[in-house]
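Shown below is the structure under consideration.
Of the protein chains in this complex, one is absent; all others appear in place.
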Amino acid sequence: MAKAVAGVLAQFDHIDGACDAIRELKAGGQKDLTVYTAAANHEIEAAIGDPVSPVRLFTLIGGLTGCAAGFGMTIWMSLDWPVLVGGKPIAPIPPYVVLGFELTILIGALSTVVGLVVLAMMQAPRGRPYSPRFSDDRIGIFVPCGADRAPSVEALFRQHGSVEVTRDA
Amino acid sequence: MAVIAHDPSLPTQTHAEVTRDVIKTITDKPTTGYYILAGSMALLTLVLFGTLGALLKYGLGLAGYAPPIMWSIYITTFVFWIGIGHAGTLISAILFLFRSPWRTAVYRSTEAMTVFAVMTAALFPIIHIGRQWLFYWLIPYPNQRFLWPNFKSPLMWDVFAVSTYLTVSSTFLMIGLVPDVAAIRDHVSGWRKKLYAALSLGWTGADSQWRHYSRAYLYLAALCTPLVLSVHSVVSWDFAMSIVPGWHGTIFAPYFVAGAIYSGIGMVLTLVIPLRKVLKLDHMITEYHFDNLAKLTLFTGSILFYAYGMEYFIAWYSGSTFEQTTFWRRAFGPNWWAGWSMIICNAFVSQLLWFPKIRKNITSLFVISIFINIGMWFERYVIFVGSLANDYIPYAWGQINPTWADWCILAGSFGWFGLWFTLFYKNFPIVAIQEVKEMIPMPRRKAHGGAH
Amino acid sequence: MLSLPSFRPREIVHMLDLTRRSADMRKRFLYGLGAVATAVVAFAAVSRPSDAQQQPTVGPSPLTTSDSSKLQGPKQPIFFRHDIHAGQLKLQCQYCHYTVAESSEPGIPALSTCMGCHNLVAGKTKENQVEITKLKTAWSKKQPIEWVRVHTIAKHAHFPHMRHIKALGTQACATCHGEIAQMPQVYKVNNVNNMGFCITCHIERKVSRDCSVCHY
Partner (left out) sequence: MADESTTPSVDRRHFLKVLGVSGVGAAALTGCSTDRVTKLVPYLVQSEDQVPGIATNYASTCTECSAGCGLHVRTREGRPVKLEGNPEHPTNAGTLCARGQAGLQSLYNPDRLKAPMARNAAGGFDEIKWDDAIARLAAKVGSAGGKFAVLNGYGPSTFTTLLQDWTKALGGTHVAFEPFAREAERAANQKTWGRDDLPTYDFAAATHIISFGADFLETWGPVVEQQRGFAASHGFHDGTMSRHVFVGPRLSLTGANADEWLMVPAGSEAQVALAIAHVVAERKGHPLAGMLMAYMPETVAKDVGLTSQQLHDLADAFIASGPSLAVAGAVPTQHRGAVDLCHAVNLLNEVAGNVGKTVLFGAGPAVTDGFGRTRDLFASMGRGELQVVLVHEANPLYALPKSGKFLESFKKVGFKVSTASVLDDTAAQCDLILPNLHSLERWDDLRPRPGITGTLQPVVEPIFPVMHTGDVLLKVSKAIGGAVAGFNAASFEEHLKAEWQKRAASGKAGDFDSYWRGALGRGGIYEAAPAAAKPALVSGATQITFTKPAFDGTGDYVLMPYPSSMYYDGRGANKPWLHENPDPITKITWQSWVELHPDTAAKLDVREGEIVELTSPHGSIRSQVYVYAGVHPGVLAMPLGLGHTAYGRYAKDRGVNALDLIGAADSDTFLPYVSTKVSVKTTGDYRKAARVDGEARQLGRGIVQSMPLAYAAKGMTPEESYKAAGHVEGEKNTERELAAIEGFAEDQAKATQYGDYANPHPKWGMAVDLSRCTGCSACVTACYAENNIPTVGEEQVFRRREMSWLRIERYWEGGEAGEPLAVSFAPVMCQHCDNAPCEPVCPVYAAYHTPDGLNGQVYNRCVGTRYCSNNCPFKVRYFNWLKYNEVAFPEPLNLQLNPDVTVRARGVMEKCTFCIQRIRGAQNTARLEDREVRDGEIKTACMQSCPSGALSFGNVKDPEAAVIKWKRDPRGYHMLEETNVRPSVTYLARVLHQPPVATPAGEAH
């Protein structure tokens, strides 16, 4: 467990309150904050306004690799030991499209998963407070800050109707 | 919001209720009935592997094969299970891309069904070959013989398609599970907590995670969609690429895909209808969902109806005596009973679903779903066995006479599938918690239209 | 009544066979003479201690059957020394393996072939005499010797020895079997039962690797 990060954790029941709080924090120049939700939520995404996830790059590269691998393998293996069957060409393309396609999907999908694990799981913020209720029905917002800024942040959360604000040192 | 409130696709309960209801299905102590069910499934699984052992020891001759019918019950059952899988991916991936709201409640169960069905199907290519212990020769690995497999063979396509399908659909299932598993982790204790903690991969639901997660899930769905269509096309080409009258058809790919989804939804109904009662989820999986499933069934069933008709038309139109004989005997030959049960169960029974009364009646749906399962098994039996029984050389025509080895493997495959599914629904959320929550608007302080 | 395998005079339809065999017999007789002569000379040479000092390492290492278990390769009913016969006496492989150039089978020498020399050659060292006695007893008992097979290829692969001898010459045995002439006891140098072993060579030499050349 990474060392604990000091800051303020607020819990919200209401979506609009949480969003307002986020917007205000962002406006106040607060870049680093963590928002916990039980399900993906567009309003919050909008409020945070992060760019689109780079995971798609993994998908793209994986897919292309798979496609190349599929055709490469089949054609090379056919020519490595040429065997004539049913009067067909040694390395015909049409049947190999199937394998090219399947490998595209396979490697594309697997690399997407890798991307997900790398980006979402491995780079997840560490050492920040968390409450089981976040996976149930509450929204949580954590702002890492020193004791000096804490009171103002707490005030801000309360003002937006946070049901519970705790300071974390 | 008021508008949305009346949308039947929207769940009626709050986030908290959803969490509670779903987790209850896992934490509740299993009933005796559950143990009996799981036990009998385990028993059938033993039958499966026992028979497989016998086949390994004495050879495929134990089964009722009779040349010229070189593929019979096993391949029939293989395609049956592969087909079952397709509905799952259709609902979880394709309908996800279409953003159709009614999938959320059922997709988790169908997706699980997919994975287990494919796991079952994947056994058959191995069971049915003459020297099972050499199956690995179909994998292109570097060996001292300098030999490679023949990628022109539809069977090789099959190997790749099925293994890809198994891999991708199971990853898809696992990824979808992550947030739910995290939720359970937060609300159970003891060994369960450890287990789910491990499976949740450290999921917290932080915005940074959701950001990548929703994207990744979208792309997986996007990859699964063409995959599901390709897999059964490839399976159909196992037959369509041959020159056997009755197999050698250009419509096979779409025809098989439609059939697959049809049979899959049949199986979904067969599984989910009892399940929602047992797990007390009928307020989450409602008539509305079944109505939609029924419509899908009707649609694919009608495609089959068309395909059957078209097969006969082409047989007549082609003027090929071989095709004509095959299809004549399909209806009036020694296998007429199979031929007609396929047409009645699939083409005709599905048409009943035009009537909303039948569509919306859970019981009738269940009965129909059973017909579908039977009908679709027979469809494959008719196409494979029926066509092989009478091809080019009349002198070589024959009929099979299945034995215990055939039936044991067939029954055993249901056990194997059932065992996995039974274990799954009692240990994992059968309804996707986070997706259901995503559909439930969260409470607001100020009652205005929201941020939309 | 079945003490002996058949060597009754039987008629062959293809007289060609007869002529070929008899020609072969003459060859073998000459080989035989040569062999016996070499043997005598060699043994004489070895027996002279002074020579032994002058030419080191030539002398047969005094091995006994008991040593054979330490050597590579399976223990044989008779501790037959290829290194002596093929190595020092420089007997042609074909002298014993007499059908290798005409048949897919190399031919295992009949006891009569062994006795051809060993009627005269009793063996110099005690160790050798022991082994040769075994041979003679077997011969008098009319009991064939059951050699342990060292090189086997699967029955689904057909290996025509004669084609390879034809292509590679009569000295080519070592290509697959290794330097048998140096082996007190024969062991497997190459796994000749590995298809890869055949194919590598066939690829190098650019000769057919069509499956049905060997597999039918």
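All chains are identified by letter, namely A, B and C, in their written order; residue positions are counted from 1 within each chain.
Everything that follows uses one rule, which is that a residue touches a chain if its C-beta (ideal position, glycine included) is under 8 Å from a C-beta of that chain, and two chains touch if they have at least 3 such contacts.
Bear in mind the structure is a predicted one, so any value in this text is a computation, not a measurement.
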item	value
Chain not shown, its touching partners among those shown	A, B, C
Which of B:Leu10, B:Ile129, B:Leu195 or B:Ile303 contacts the chain that the document leaves out	B:Ile129
Listed residues B:Thr12, B:Thr31, B:Gln351 or B:Asn401, member touching the removed chain	B:Asn401
Hidden-chain contact residue, picked from the options B:Thr77, B:Thr120 or B:Thr325	B:Thr325
For chain C, residues in touch with the removed chain	1-2, 4-8, 10-15, 17-18, 21-22, 25, 74, 98-99, 102-105, 107-113, 139, 142, 144-149, 152-158, 160-163, 166, 193, 208-213, 215-216
Interface residues of chain A (partner: the chain not displayed)	79, 81-90
Footprint left on chain B by the chain that the document does not show	58-62, 64-68, 70-71, 128-132, 134-135, 137-138, 147, 149-150, 152-156, 159, 238, 241-244, 319, 321-322, 325, 388, 390-398, 401
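One rule holds in what follows: only the chains that are shown with their structure count from here on.
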item	value
Distance between chain centroids, defined by C-alpha means - chain A, chain B (Å)	29
Geometric centre distance via CA averages, chain C-chain B, whole Å	65
Gap in Å, rounded to a whole number, between the CA centres of chain C and chain A	73
Per-residue multi-chain contacts in chain B, two or more chains	146
Multi-partner residues of chain A (each touching 2 or more other chains)	81
Of chain B, residues touching chain A in the complex	14-16, 19, 140, 146-152, 156-157, 160-161, 163-164, 167-168, 171-172, 175, 179, 182-183, 185-187, 201-216, 219-220, 223-224, 226-227, 230, 234, 237, 433-435, 437-438, 441-446, 450-451
Of chain A, residues touching chain B in the complex	13-17, 19, 34-41, 43-46, 48, 50, 52-53, 55-56, 59, 63, 73-74, 77-78, 80-81, 83, 85-86, 88, 92, 95-96, 98-99, 101-103, 105-106, 108-110, 112-113, 115-117, 119-121, 123-125, 130, 132-137, 139, 161
Residues of chain B defined as touching chain C within the complex	143-146
